[in-house]
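Attaching a single structure in structure tokens format; questions to follow.
The complex appears here minus one protein chain, its other protein chains still in place.
Going in written order, the chains are labelled A and B, and every chain counts its residues from 1.
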Amino acid sequence: MQIIDAIGRSLQQVPVFADLSADYHQLVAGCGALSVFQSGETIYREGAAADSFYVIRRGRVRLEAHVPGRPPCIVDSLGANDPLGWSWLVPPYRLQFDAKALELTRLIRFDAACLRRKMADDPRFACAIYERLVPVIVGRLAEARRQLMDLYGQPAGRSQAWR
Amino acid sequence: MAITAPLVQPASHLWSISPWRISHVRRELADTFTLTLDPPADAADAAAAFLPGQFNMLYVFGCGEVPISISGAAGEGGRLKHTIRAVGAVTRALRQLRAGDVVGVRGPFGAGWPIDDTAGSDVVIVAGGIGLAPLRPAVEAILHARERYGRFIVLYGARSPEDILFARDLGRWSSRLDTYVDVTVDRAAGAWRGNVGLVTALIARVGLEAEHTVAFLCGPEAMMRFAVGALAKRGVEAGRTYLSLERNMKCGVGLCGRCQLAGHFVCRDGPVFRLDRIPNVFQVREL
């Protein structure tokens, strides 16, 4: 129980869950465990079962995609307080990217099956979780799209440019 | 490092360019380079005076003139640095020049970063791409009087690890215990161990107390629009947000009219503006 209390307390420090009610903090924390990855260690791999959801407490994690014959393509990097992984929310619950620790990284690992069960039992709890994760997903999608804009690239048609 | 009040341009020499000699050319990135310029002997004292954020008009003989921010001072004698990206006819001509060649200089022009007025505050610098160039003198000025400021944060976004400008300076600032530096790139592969993502993601993650924080922004206008949004989400208001704008300009002193933006001339009233003084700039398109 001490571990679960500790996890519940540290969840209050995580902005995305900070305003969950105490009851729901307990529900979430009940599925949690602490986990540590060394620099360079793989946290999960594309294609594996999405049986965990993480919140990063310390350290840095990068998401990458494996491309045969090329170095891995880095798609995003996450740091302290960031939620990691949302494939566990949608069937078929398969991970879509590799996650790798860039330095010593401490995470809270939540058992996805446990969370899904509690969400199925209590739709209001499910709603509270979605309400907190959907904005993260929307924000990351917007950022990814803006990355595609190549804002710092050389503008097209520059041969006519005044400068 | 000489940072003092802006010069009043004597009217009779409004258009006159003074010949400065290139003492050093440094290749920064594939398309970006820094010219270190020596003032003519008769102008050395006056030339050294500039405010971080101000710009000079640089002229290539017979080719044309472009506004370029001052990216630093260099040693004694009023030497100035300009960091330039070759994107058009004049900047490409500037890239052809070598040490010993002469560049025409008019300036310095415009309003700079509010270095003195923000003493006592926490300062967040948000730069993107070559937008770090006009901010480098601001960073140096703050570091020079570090005790006058609270927290000091430098966030920088670039296209890729190969496009990170002033990597050596970023490393030097980052090694200081009293300065937080974070860098991100839009795309990277393999060996890059830093952040990947938009500079806005750095804003979302950094620890800051909005009510004590002022932000200085410079980068592509769309990047600044997104960054202003991310800062607003963290509670940093328009009245505490400063940004450097870019517009087509020919004279540098508010006479040619080209850089007029709402009630301002960007060359004279800017290029650094407090965001609440140009509230329309991100709302109205093609302004």
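We take it that a residue touches a chain if its C-beta (ideal position, glycine included) is under 8 Å from a C-beta of that chain, and two chains touch if they have at least 3 such contacts.
One rule holds for everything that comes next: contacts and distances are computed from a predicted model.
Chemist: Which one, "Hydantoinase", "ABC transporter permease", "Monovalent cation/H(+) antiporter subunit G" or "4Fe-4S ferredoxin", is the UniProt name for the chain you do not see?
Modeler: In UniProt, the chain excluded from the picture bears the name "4Fe-4S ferredoxin".
Chemist: Have a look at B:V87, B:A138, B:L155 or B:L170 and name the one touching the chain we're not showing.
Modeler: B:V87
Chemist: In the whole complex, not just what's shown, which of B:G64, B:G77, B:G150 or B:G194 touches the removed chain?
Modeler: Of the candidates B:G64, B:G77, B:G150 or B:G194, B:G64 is in touch with the missing chain.
Chemist: Given the contact definition stated above, which residue among B:A30, B:A99, B:A145 or B:L287 touches the chain not shown here?
Modeler: From the options B:A30, B:A99, B:A145 or B:L287, the contact with the absent chain belongs to B:L287.
Chemist: Under the stated touch rule, tell me which residues of chain B contact the chain that is not displayed.
Modeler: 9, 11-19, 21, 59, 61-65, 85, 87-88, 91, 100, 102, 104, 246-248, 250-251, 253-258, 260, 262-265, 268, 280, 283-287
Note that only the chains that are shown with their structure count from here on.
Chemist: At what distance in angstrom does the C-alpha mean of chain B lie from that of chain A?
Modeler: 35
Chemist: Could you pull out which chain B residues touch chain A in their complex?
Modeler: 31, 66, 87-91, 128-130, 157-159, 163, 184, 186-198, 200-201, 204-205, 219-220, 222-223, 226, 248
Chemist: Provide the residue numbers of chain A that touch chain B in the complex, in ascending order.
Modeler: Residues 60, 62, 70-77, 79-82, 102, 139, 143, 146-147, 149-155, 158, 161-163.
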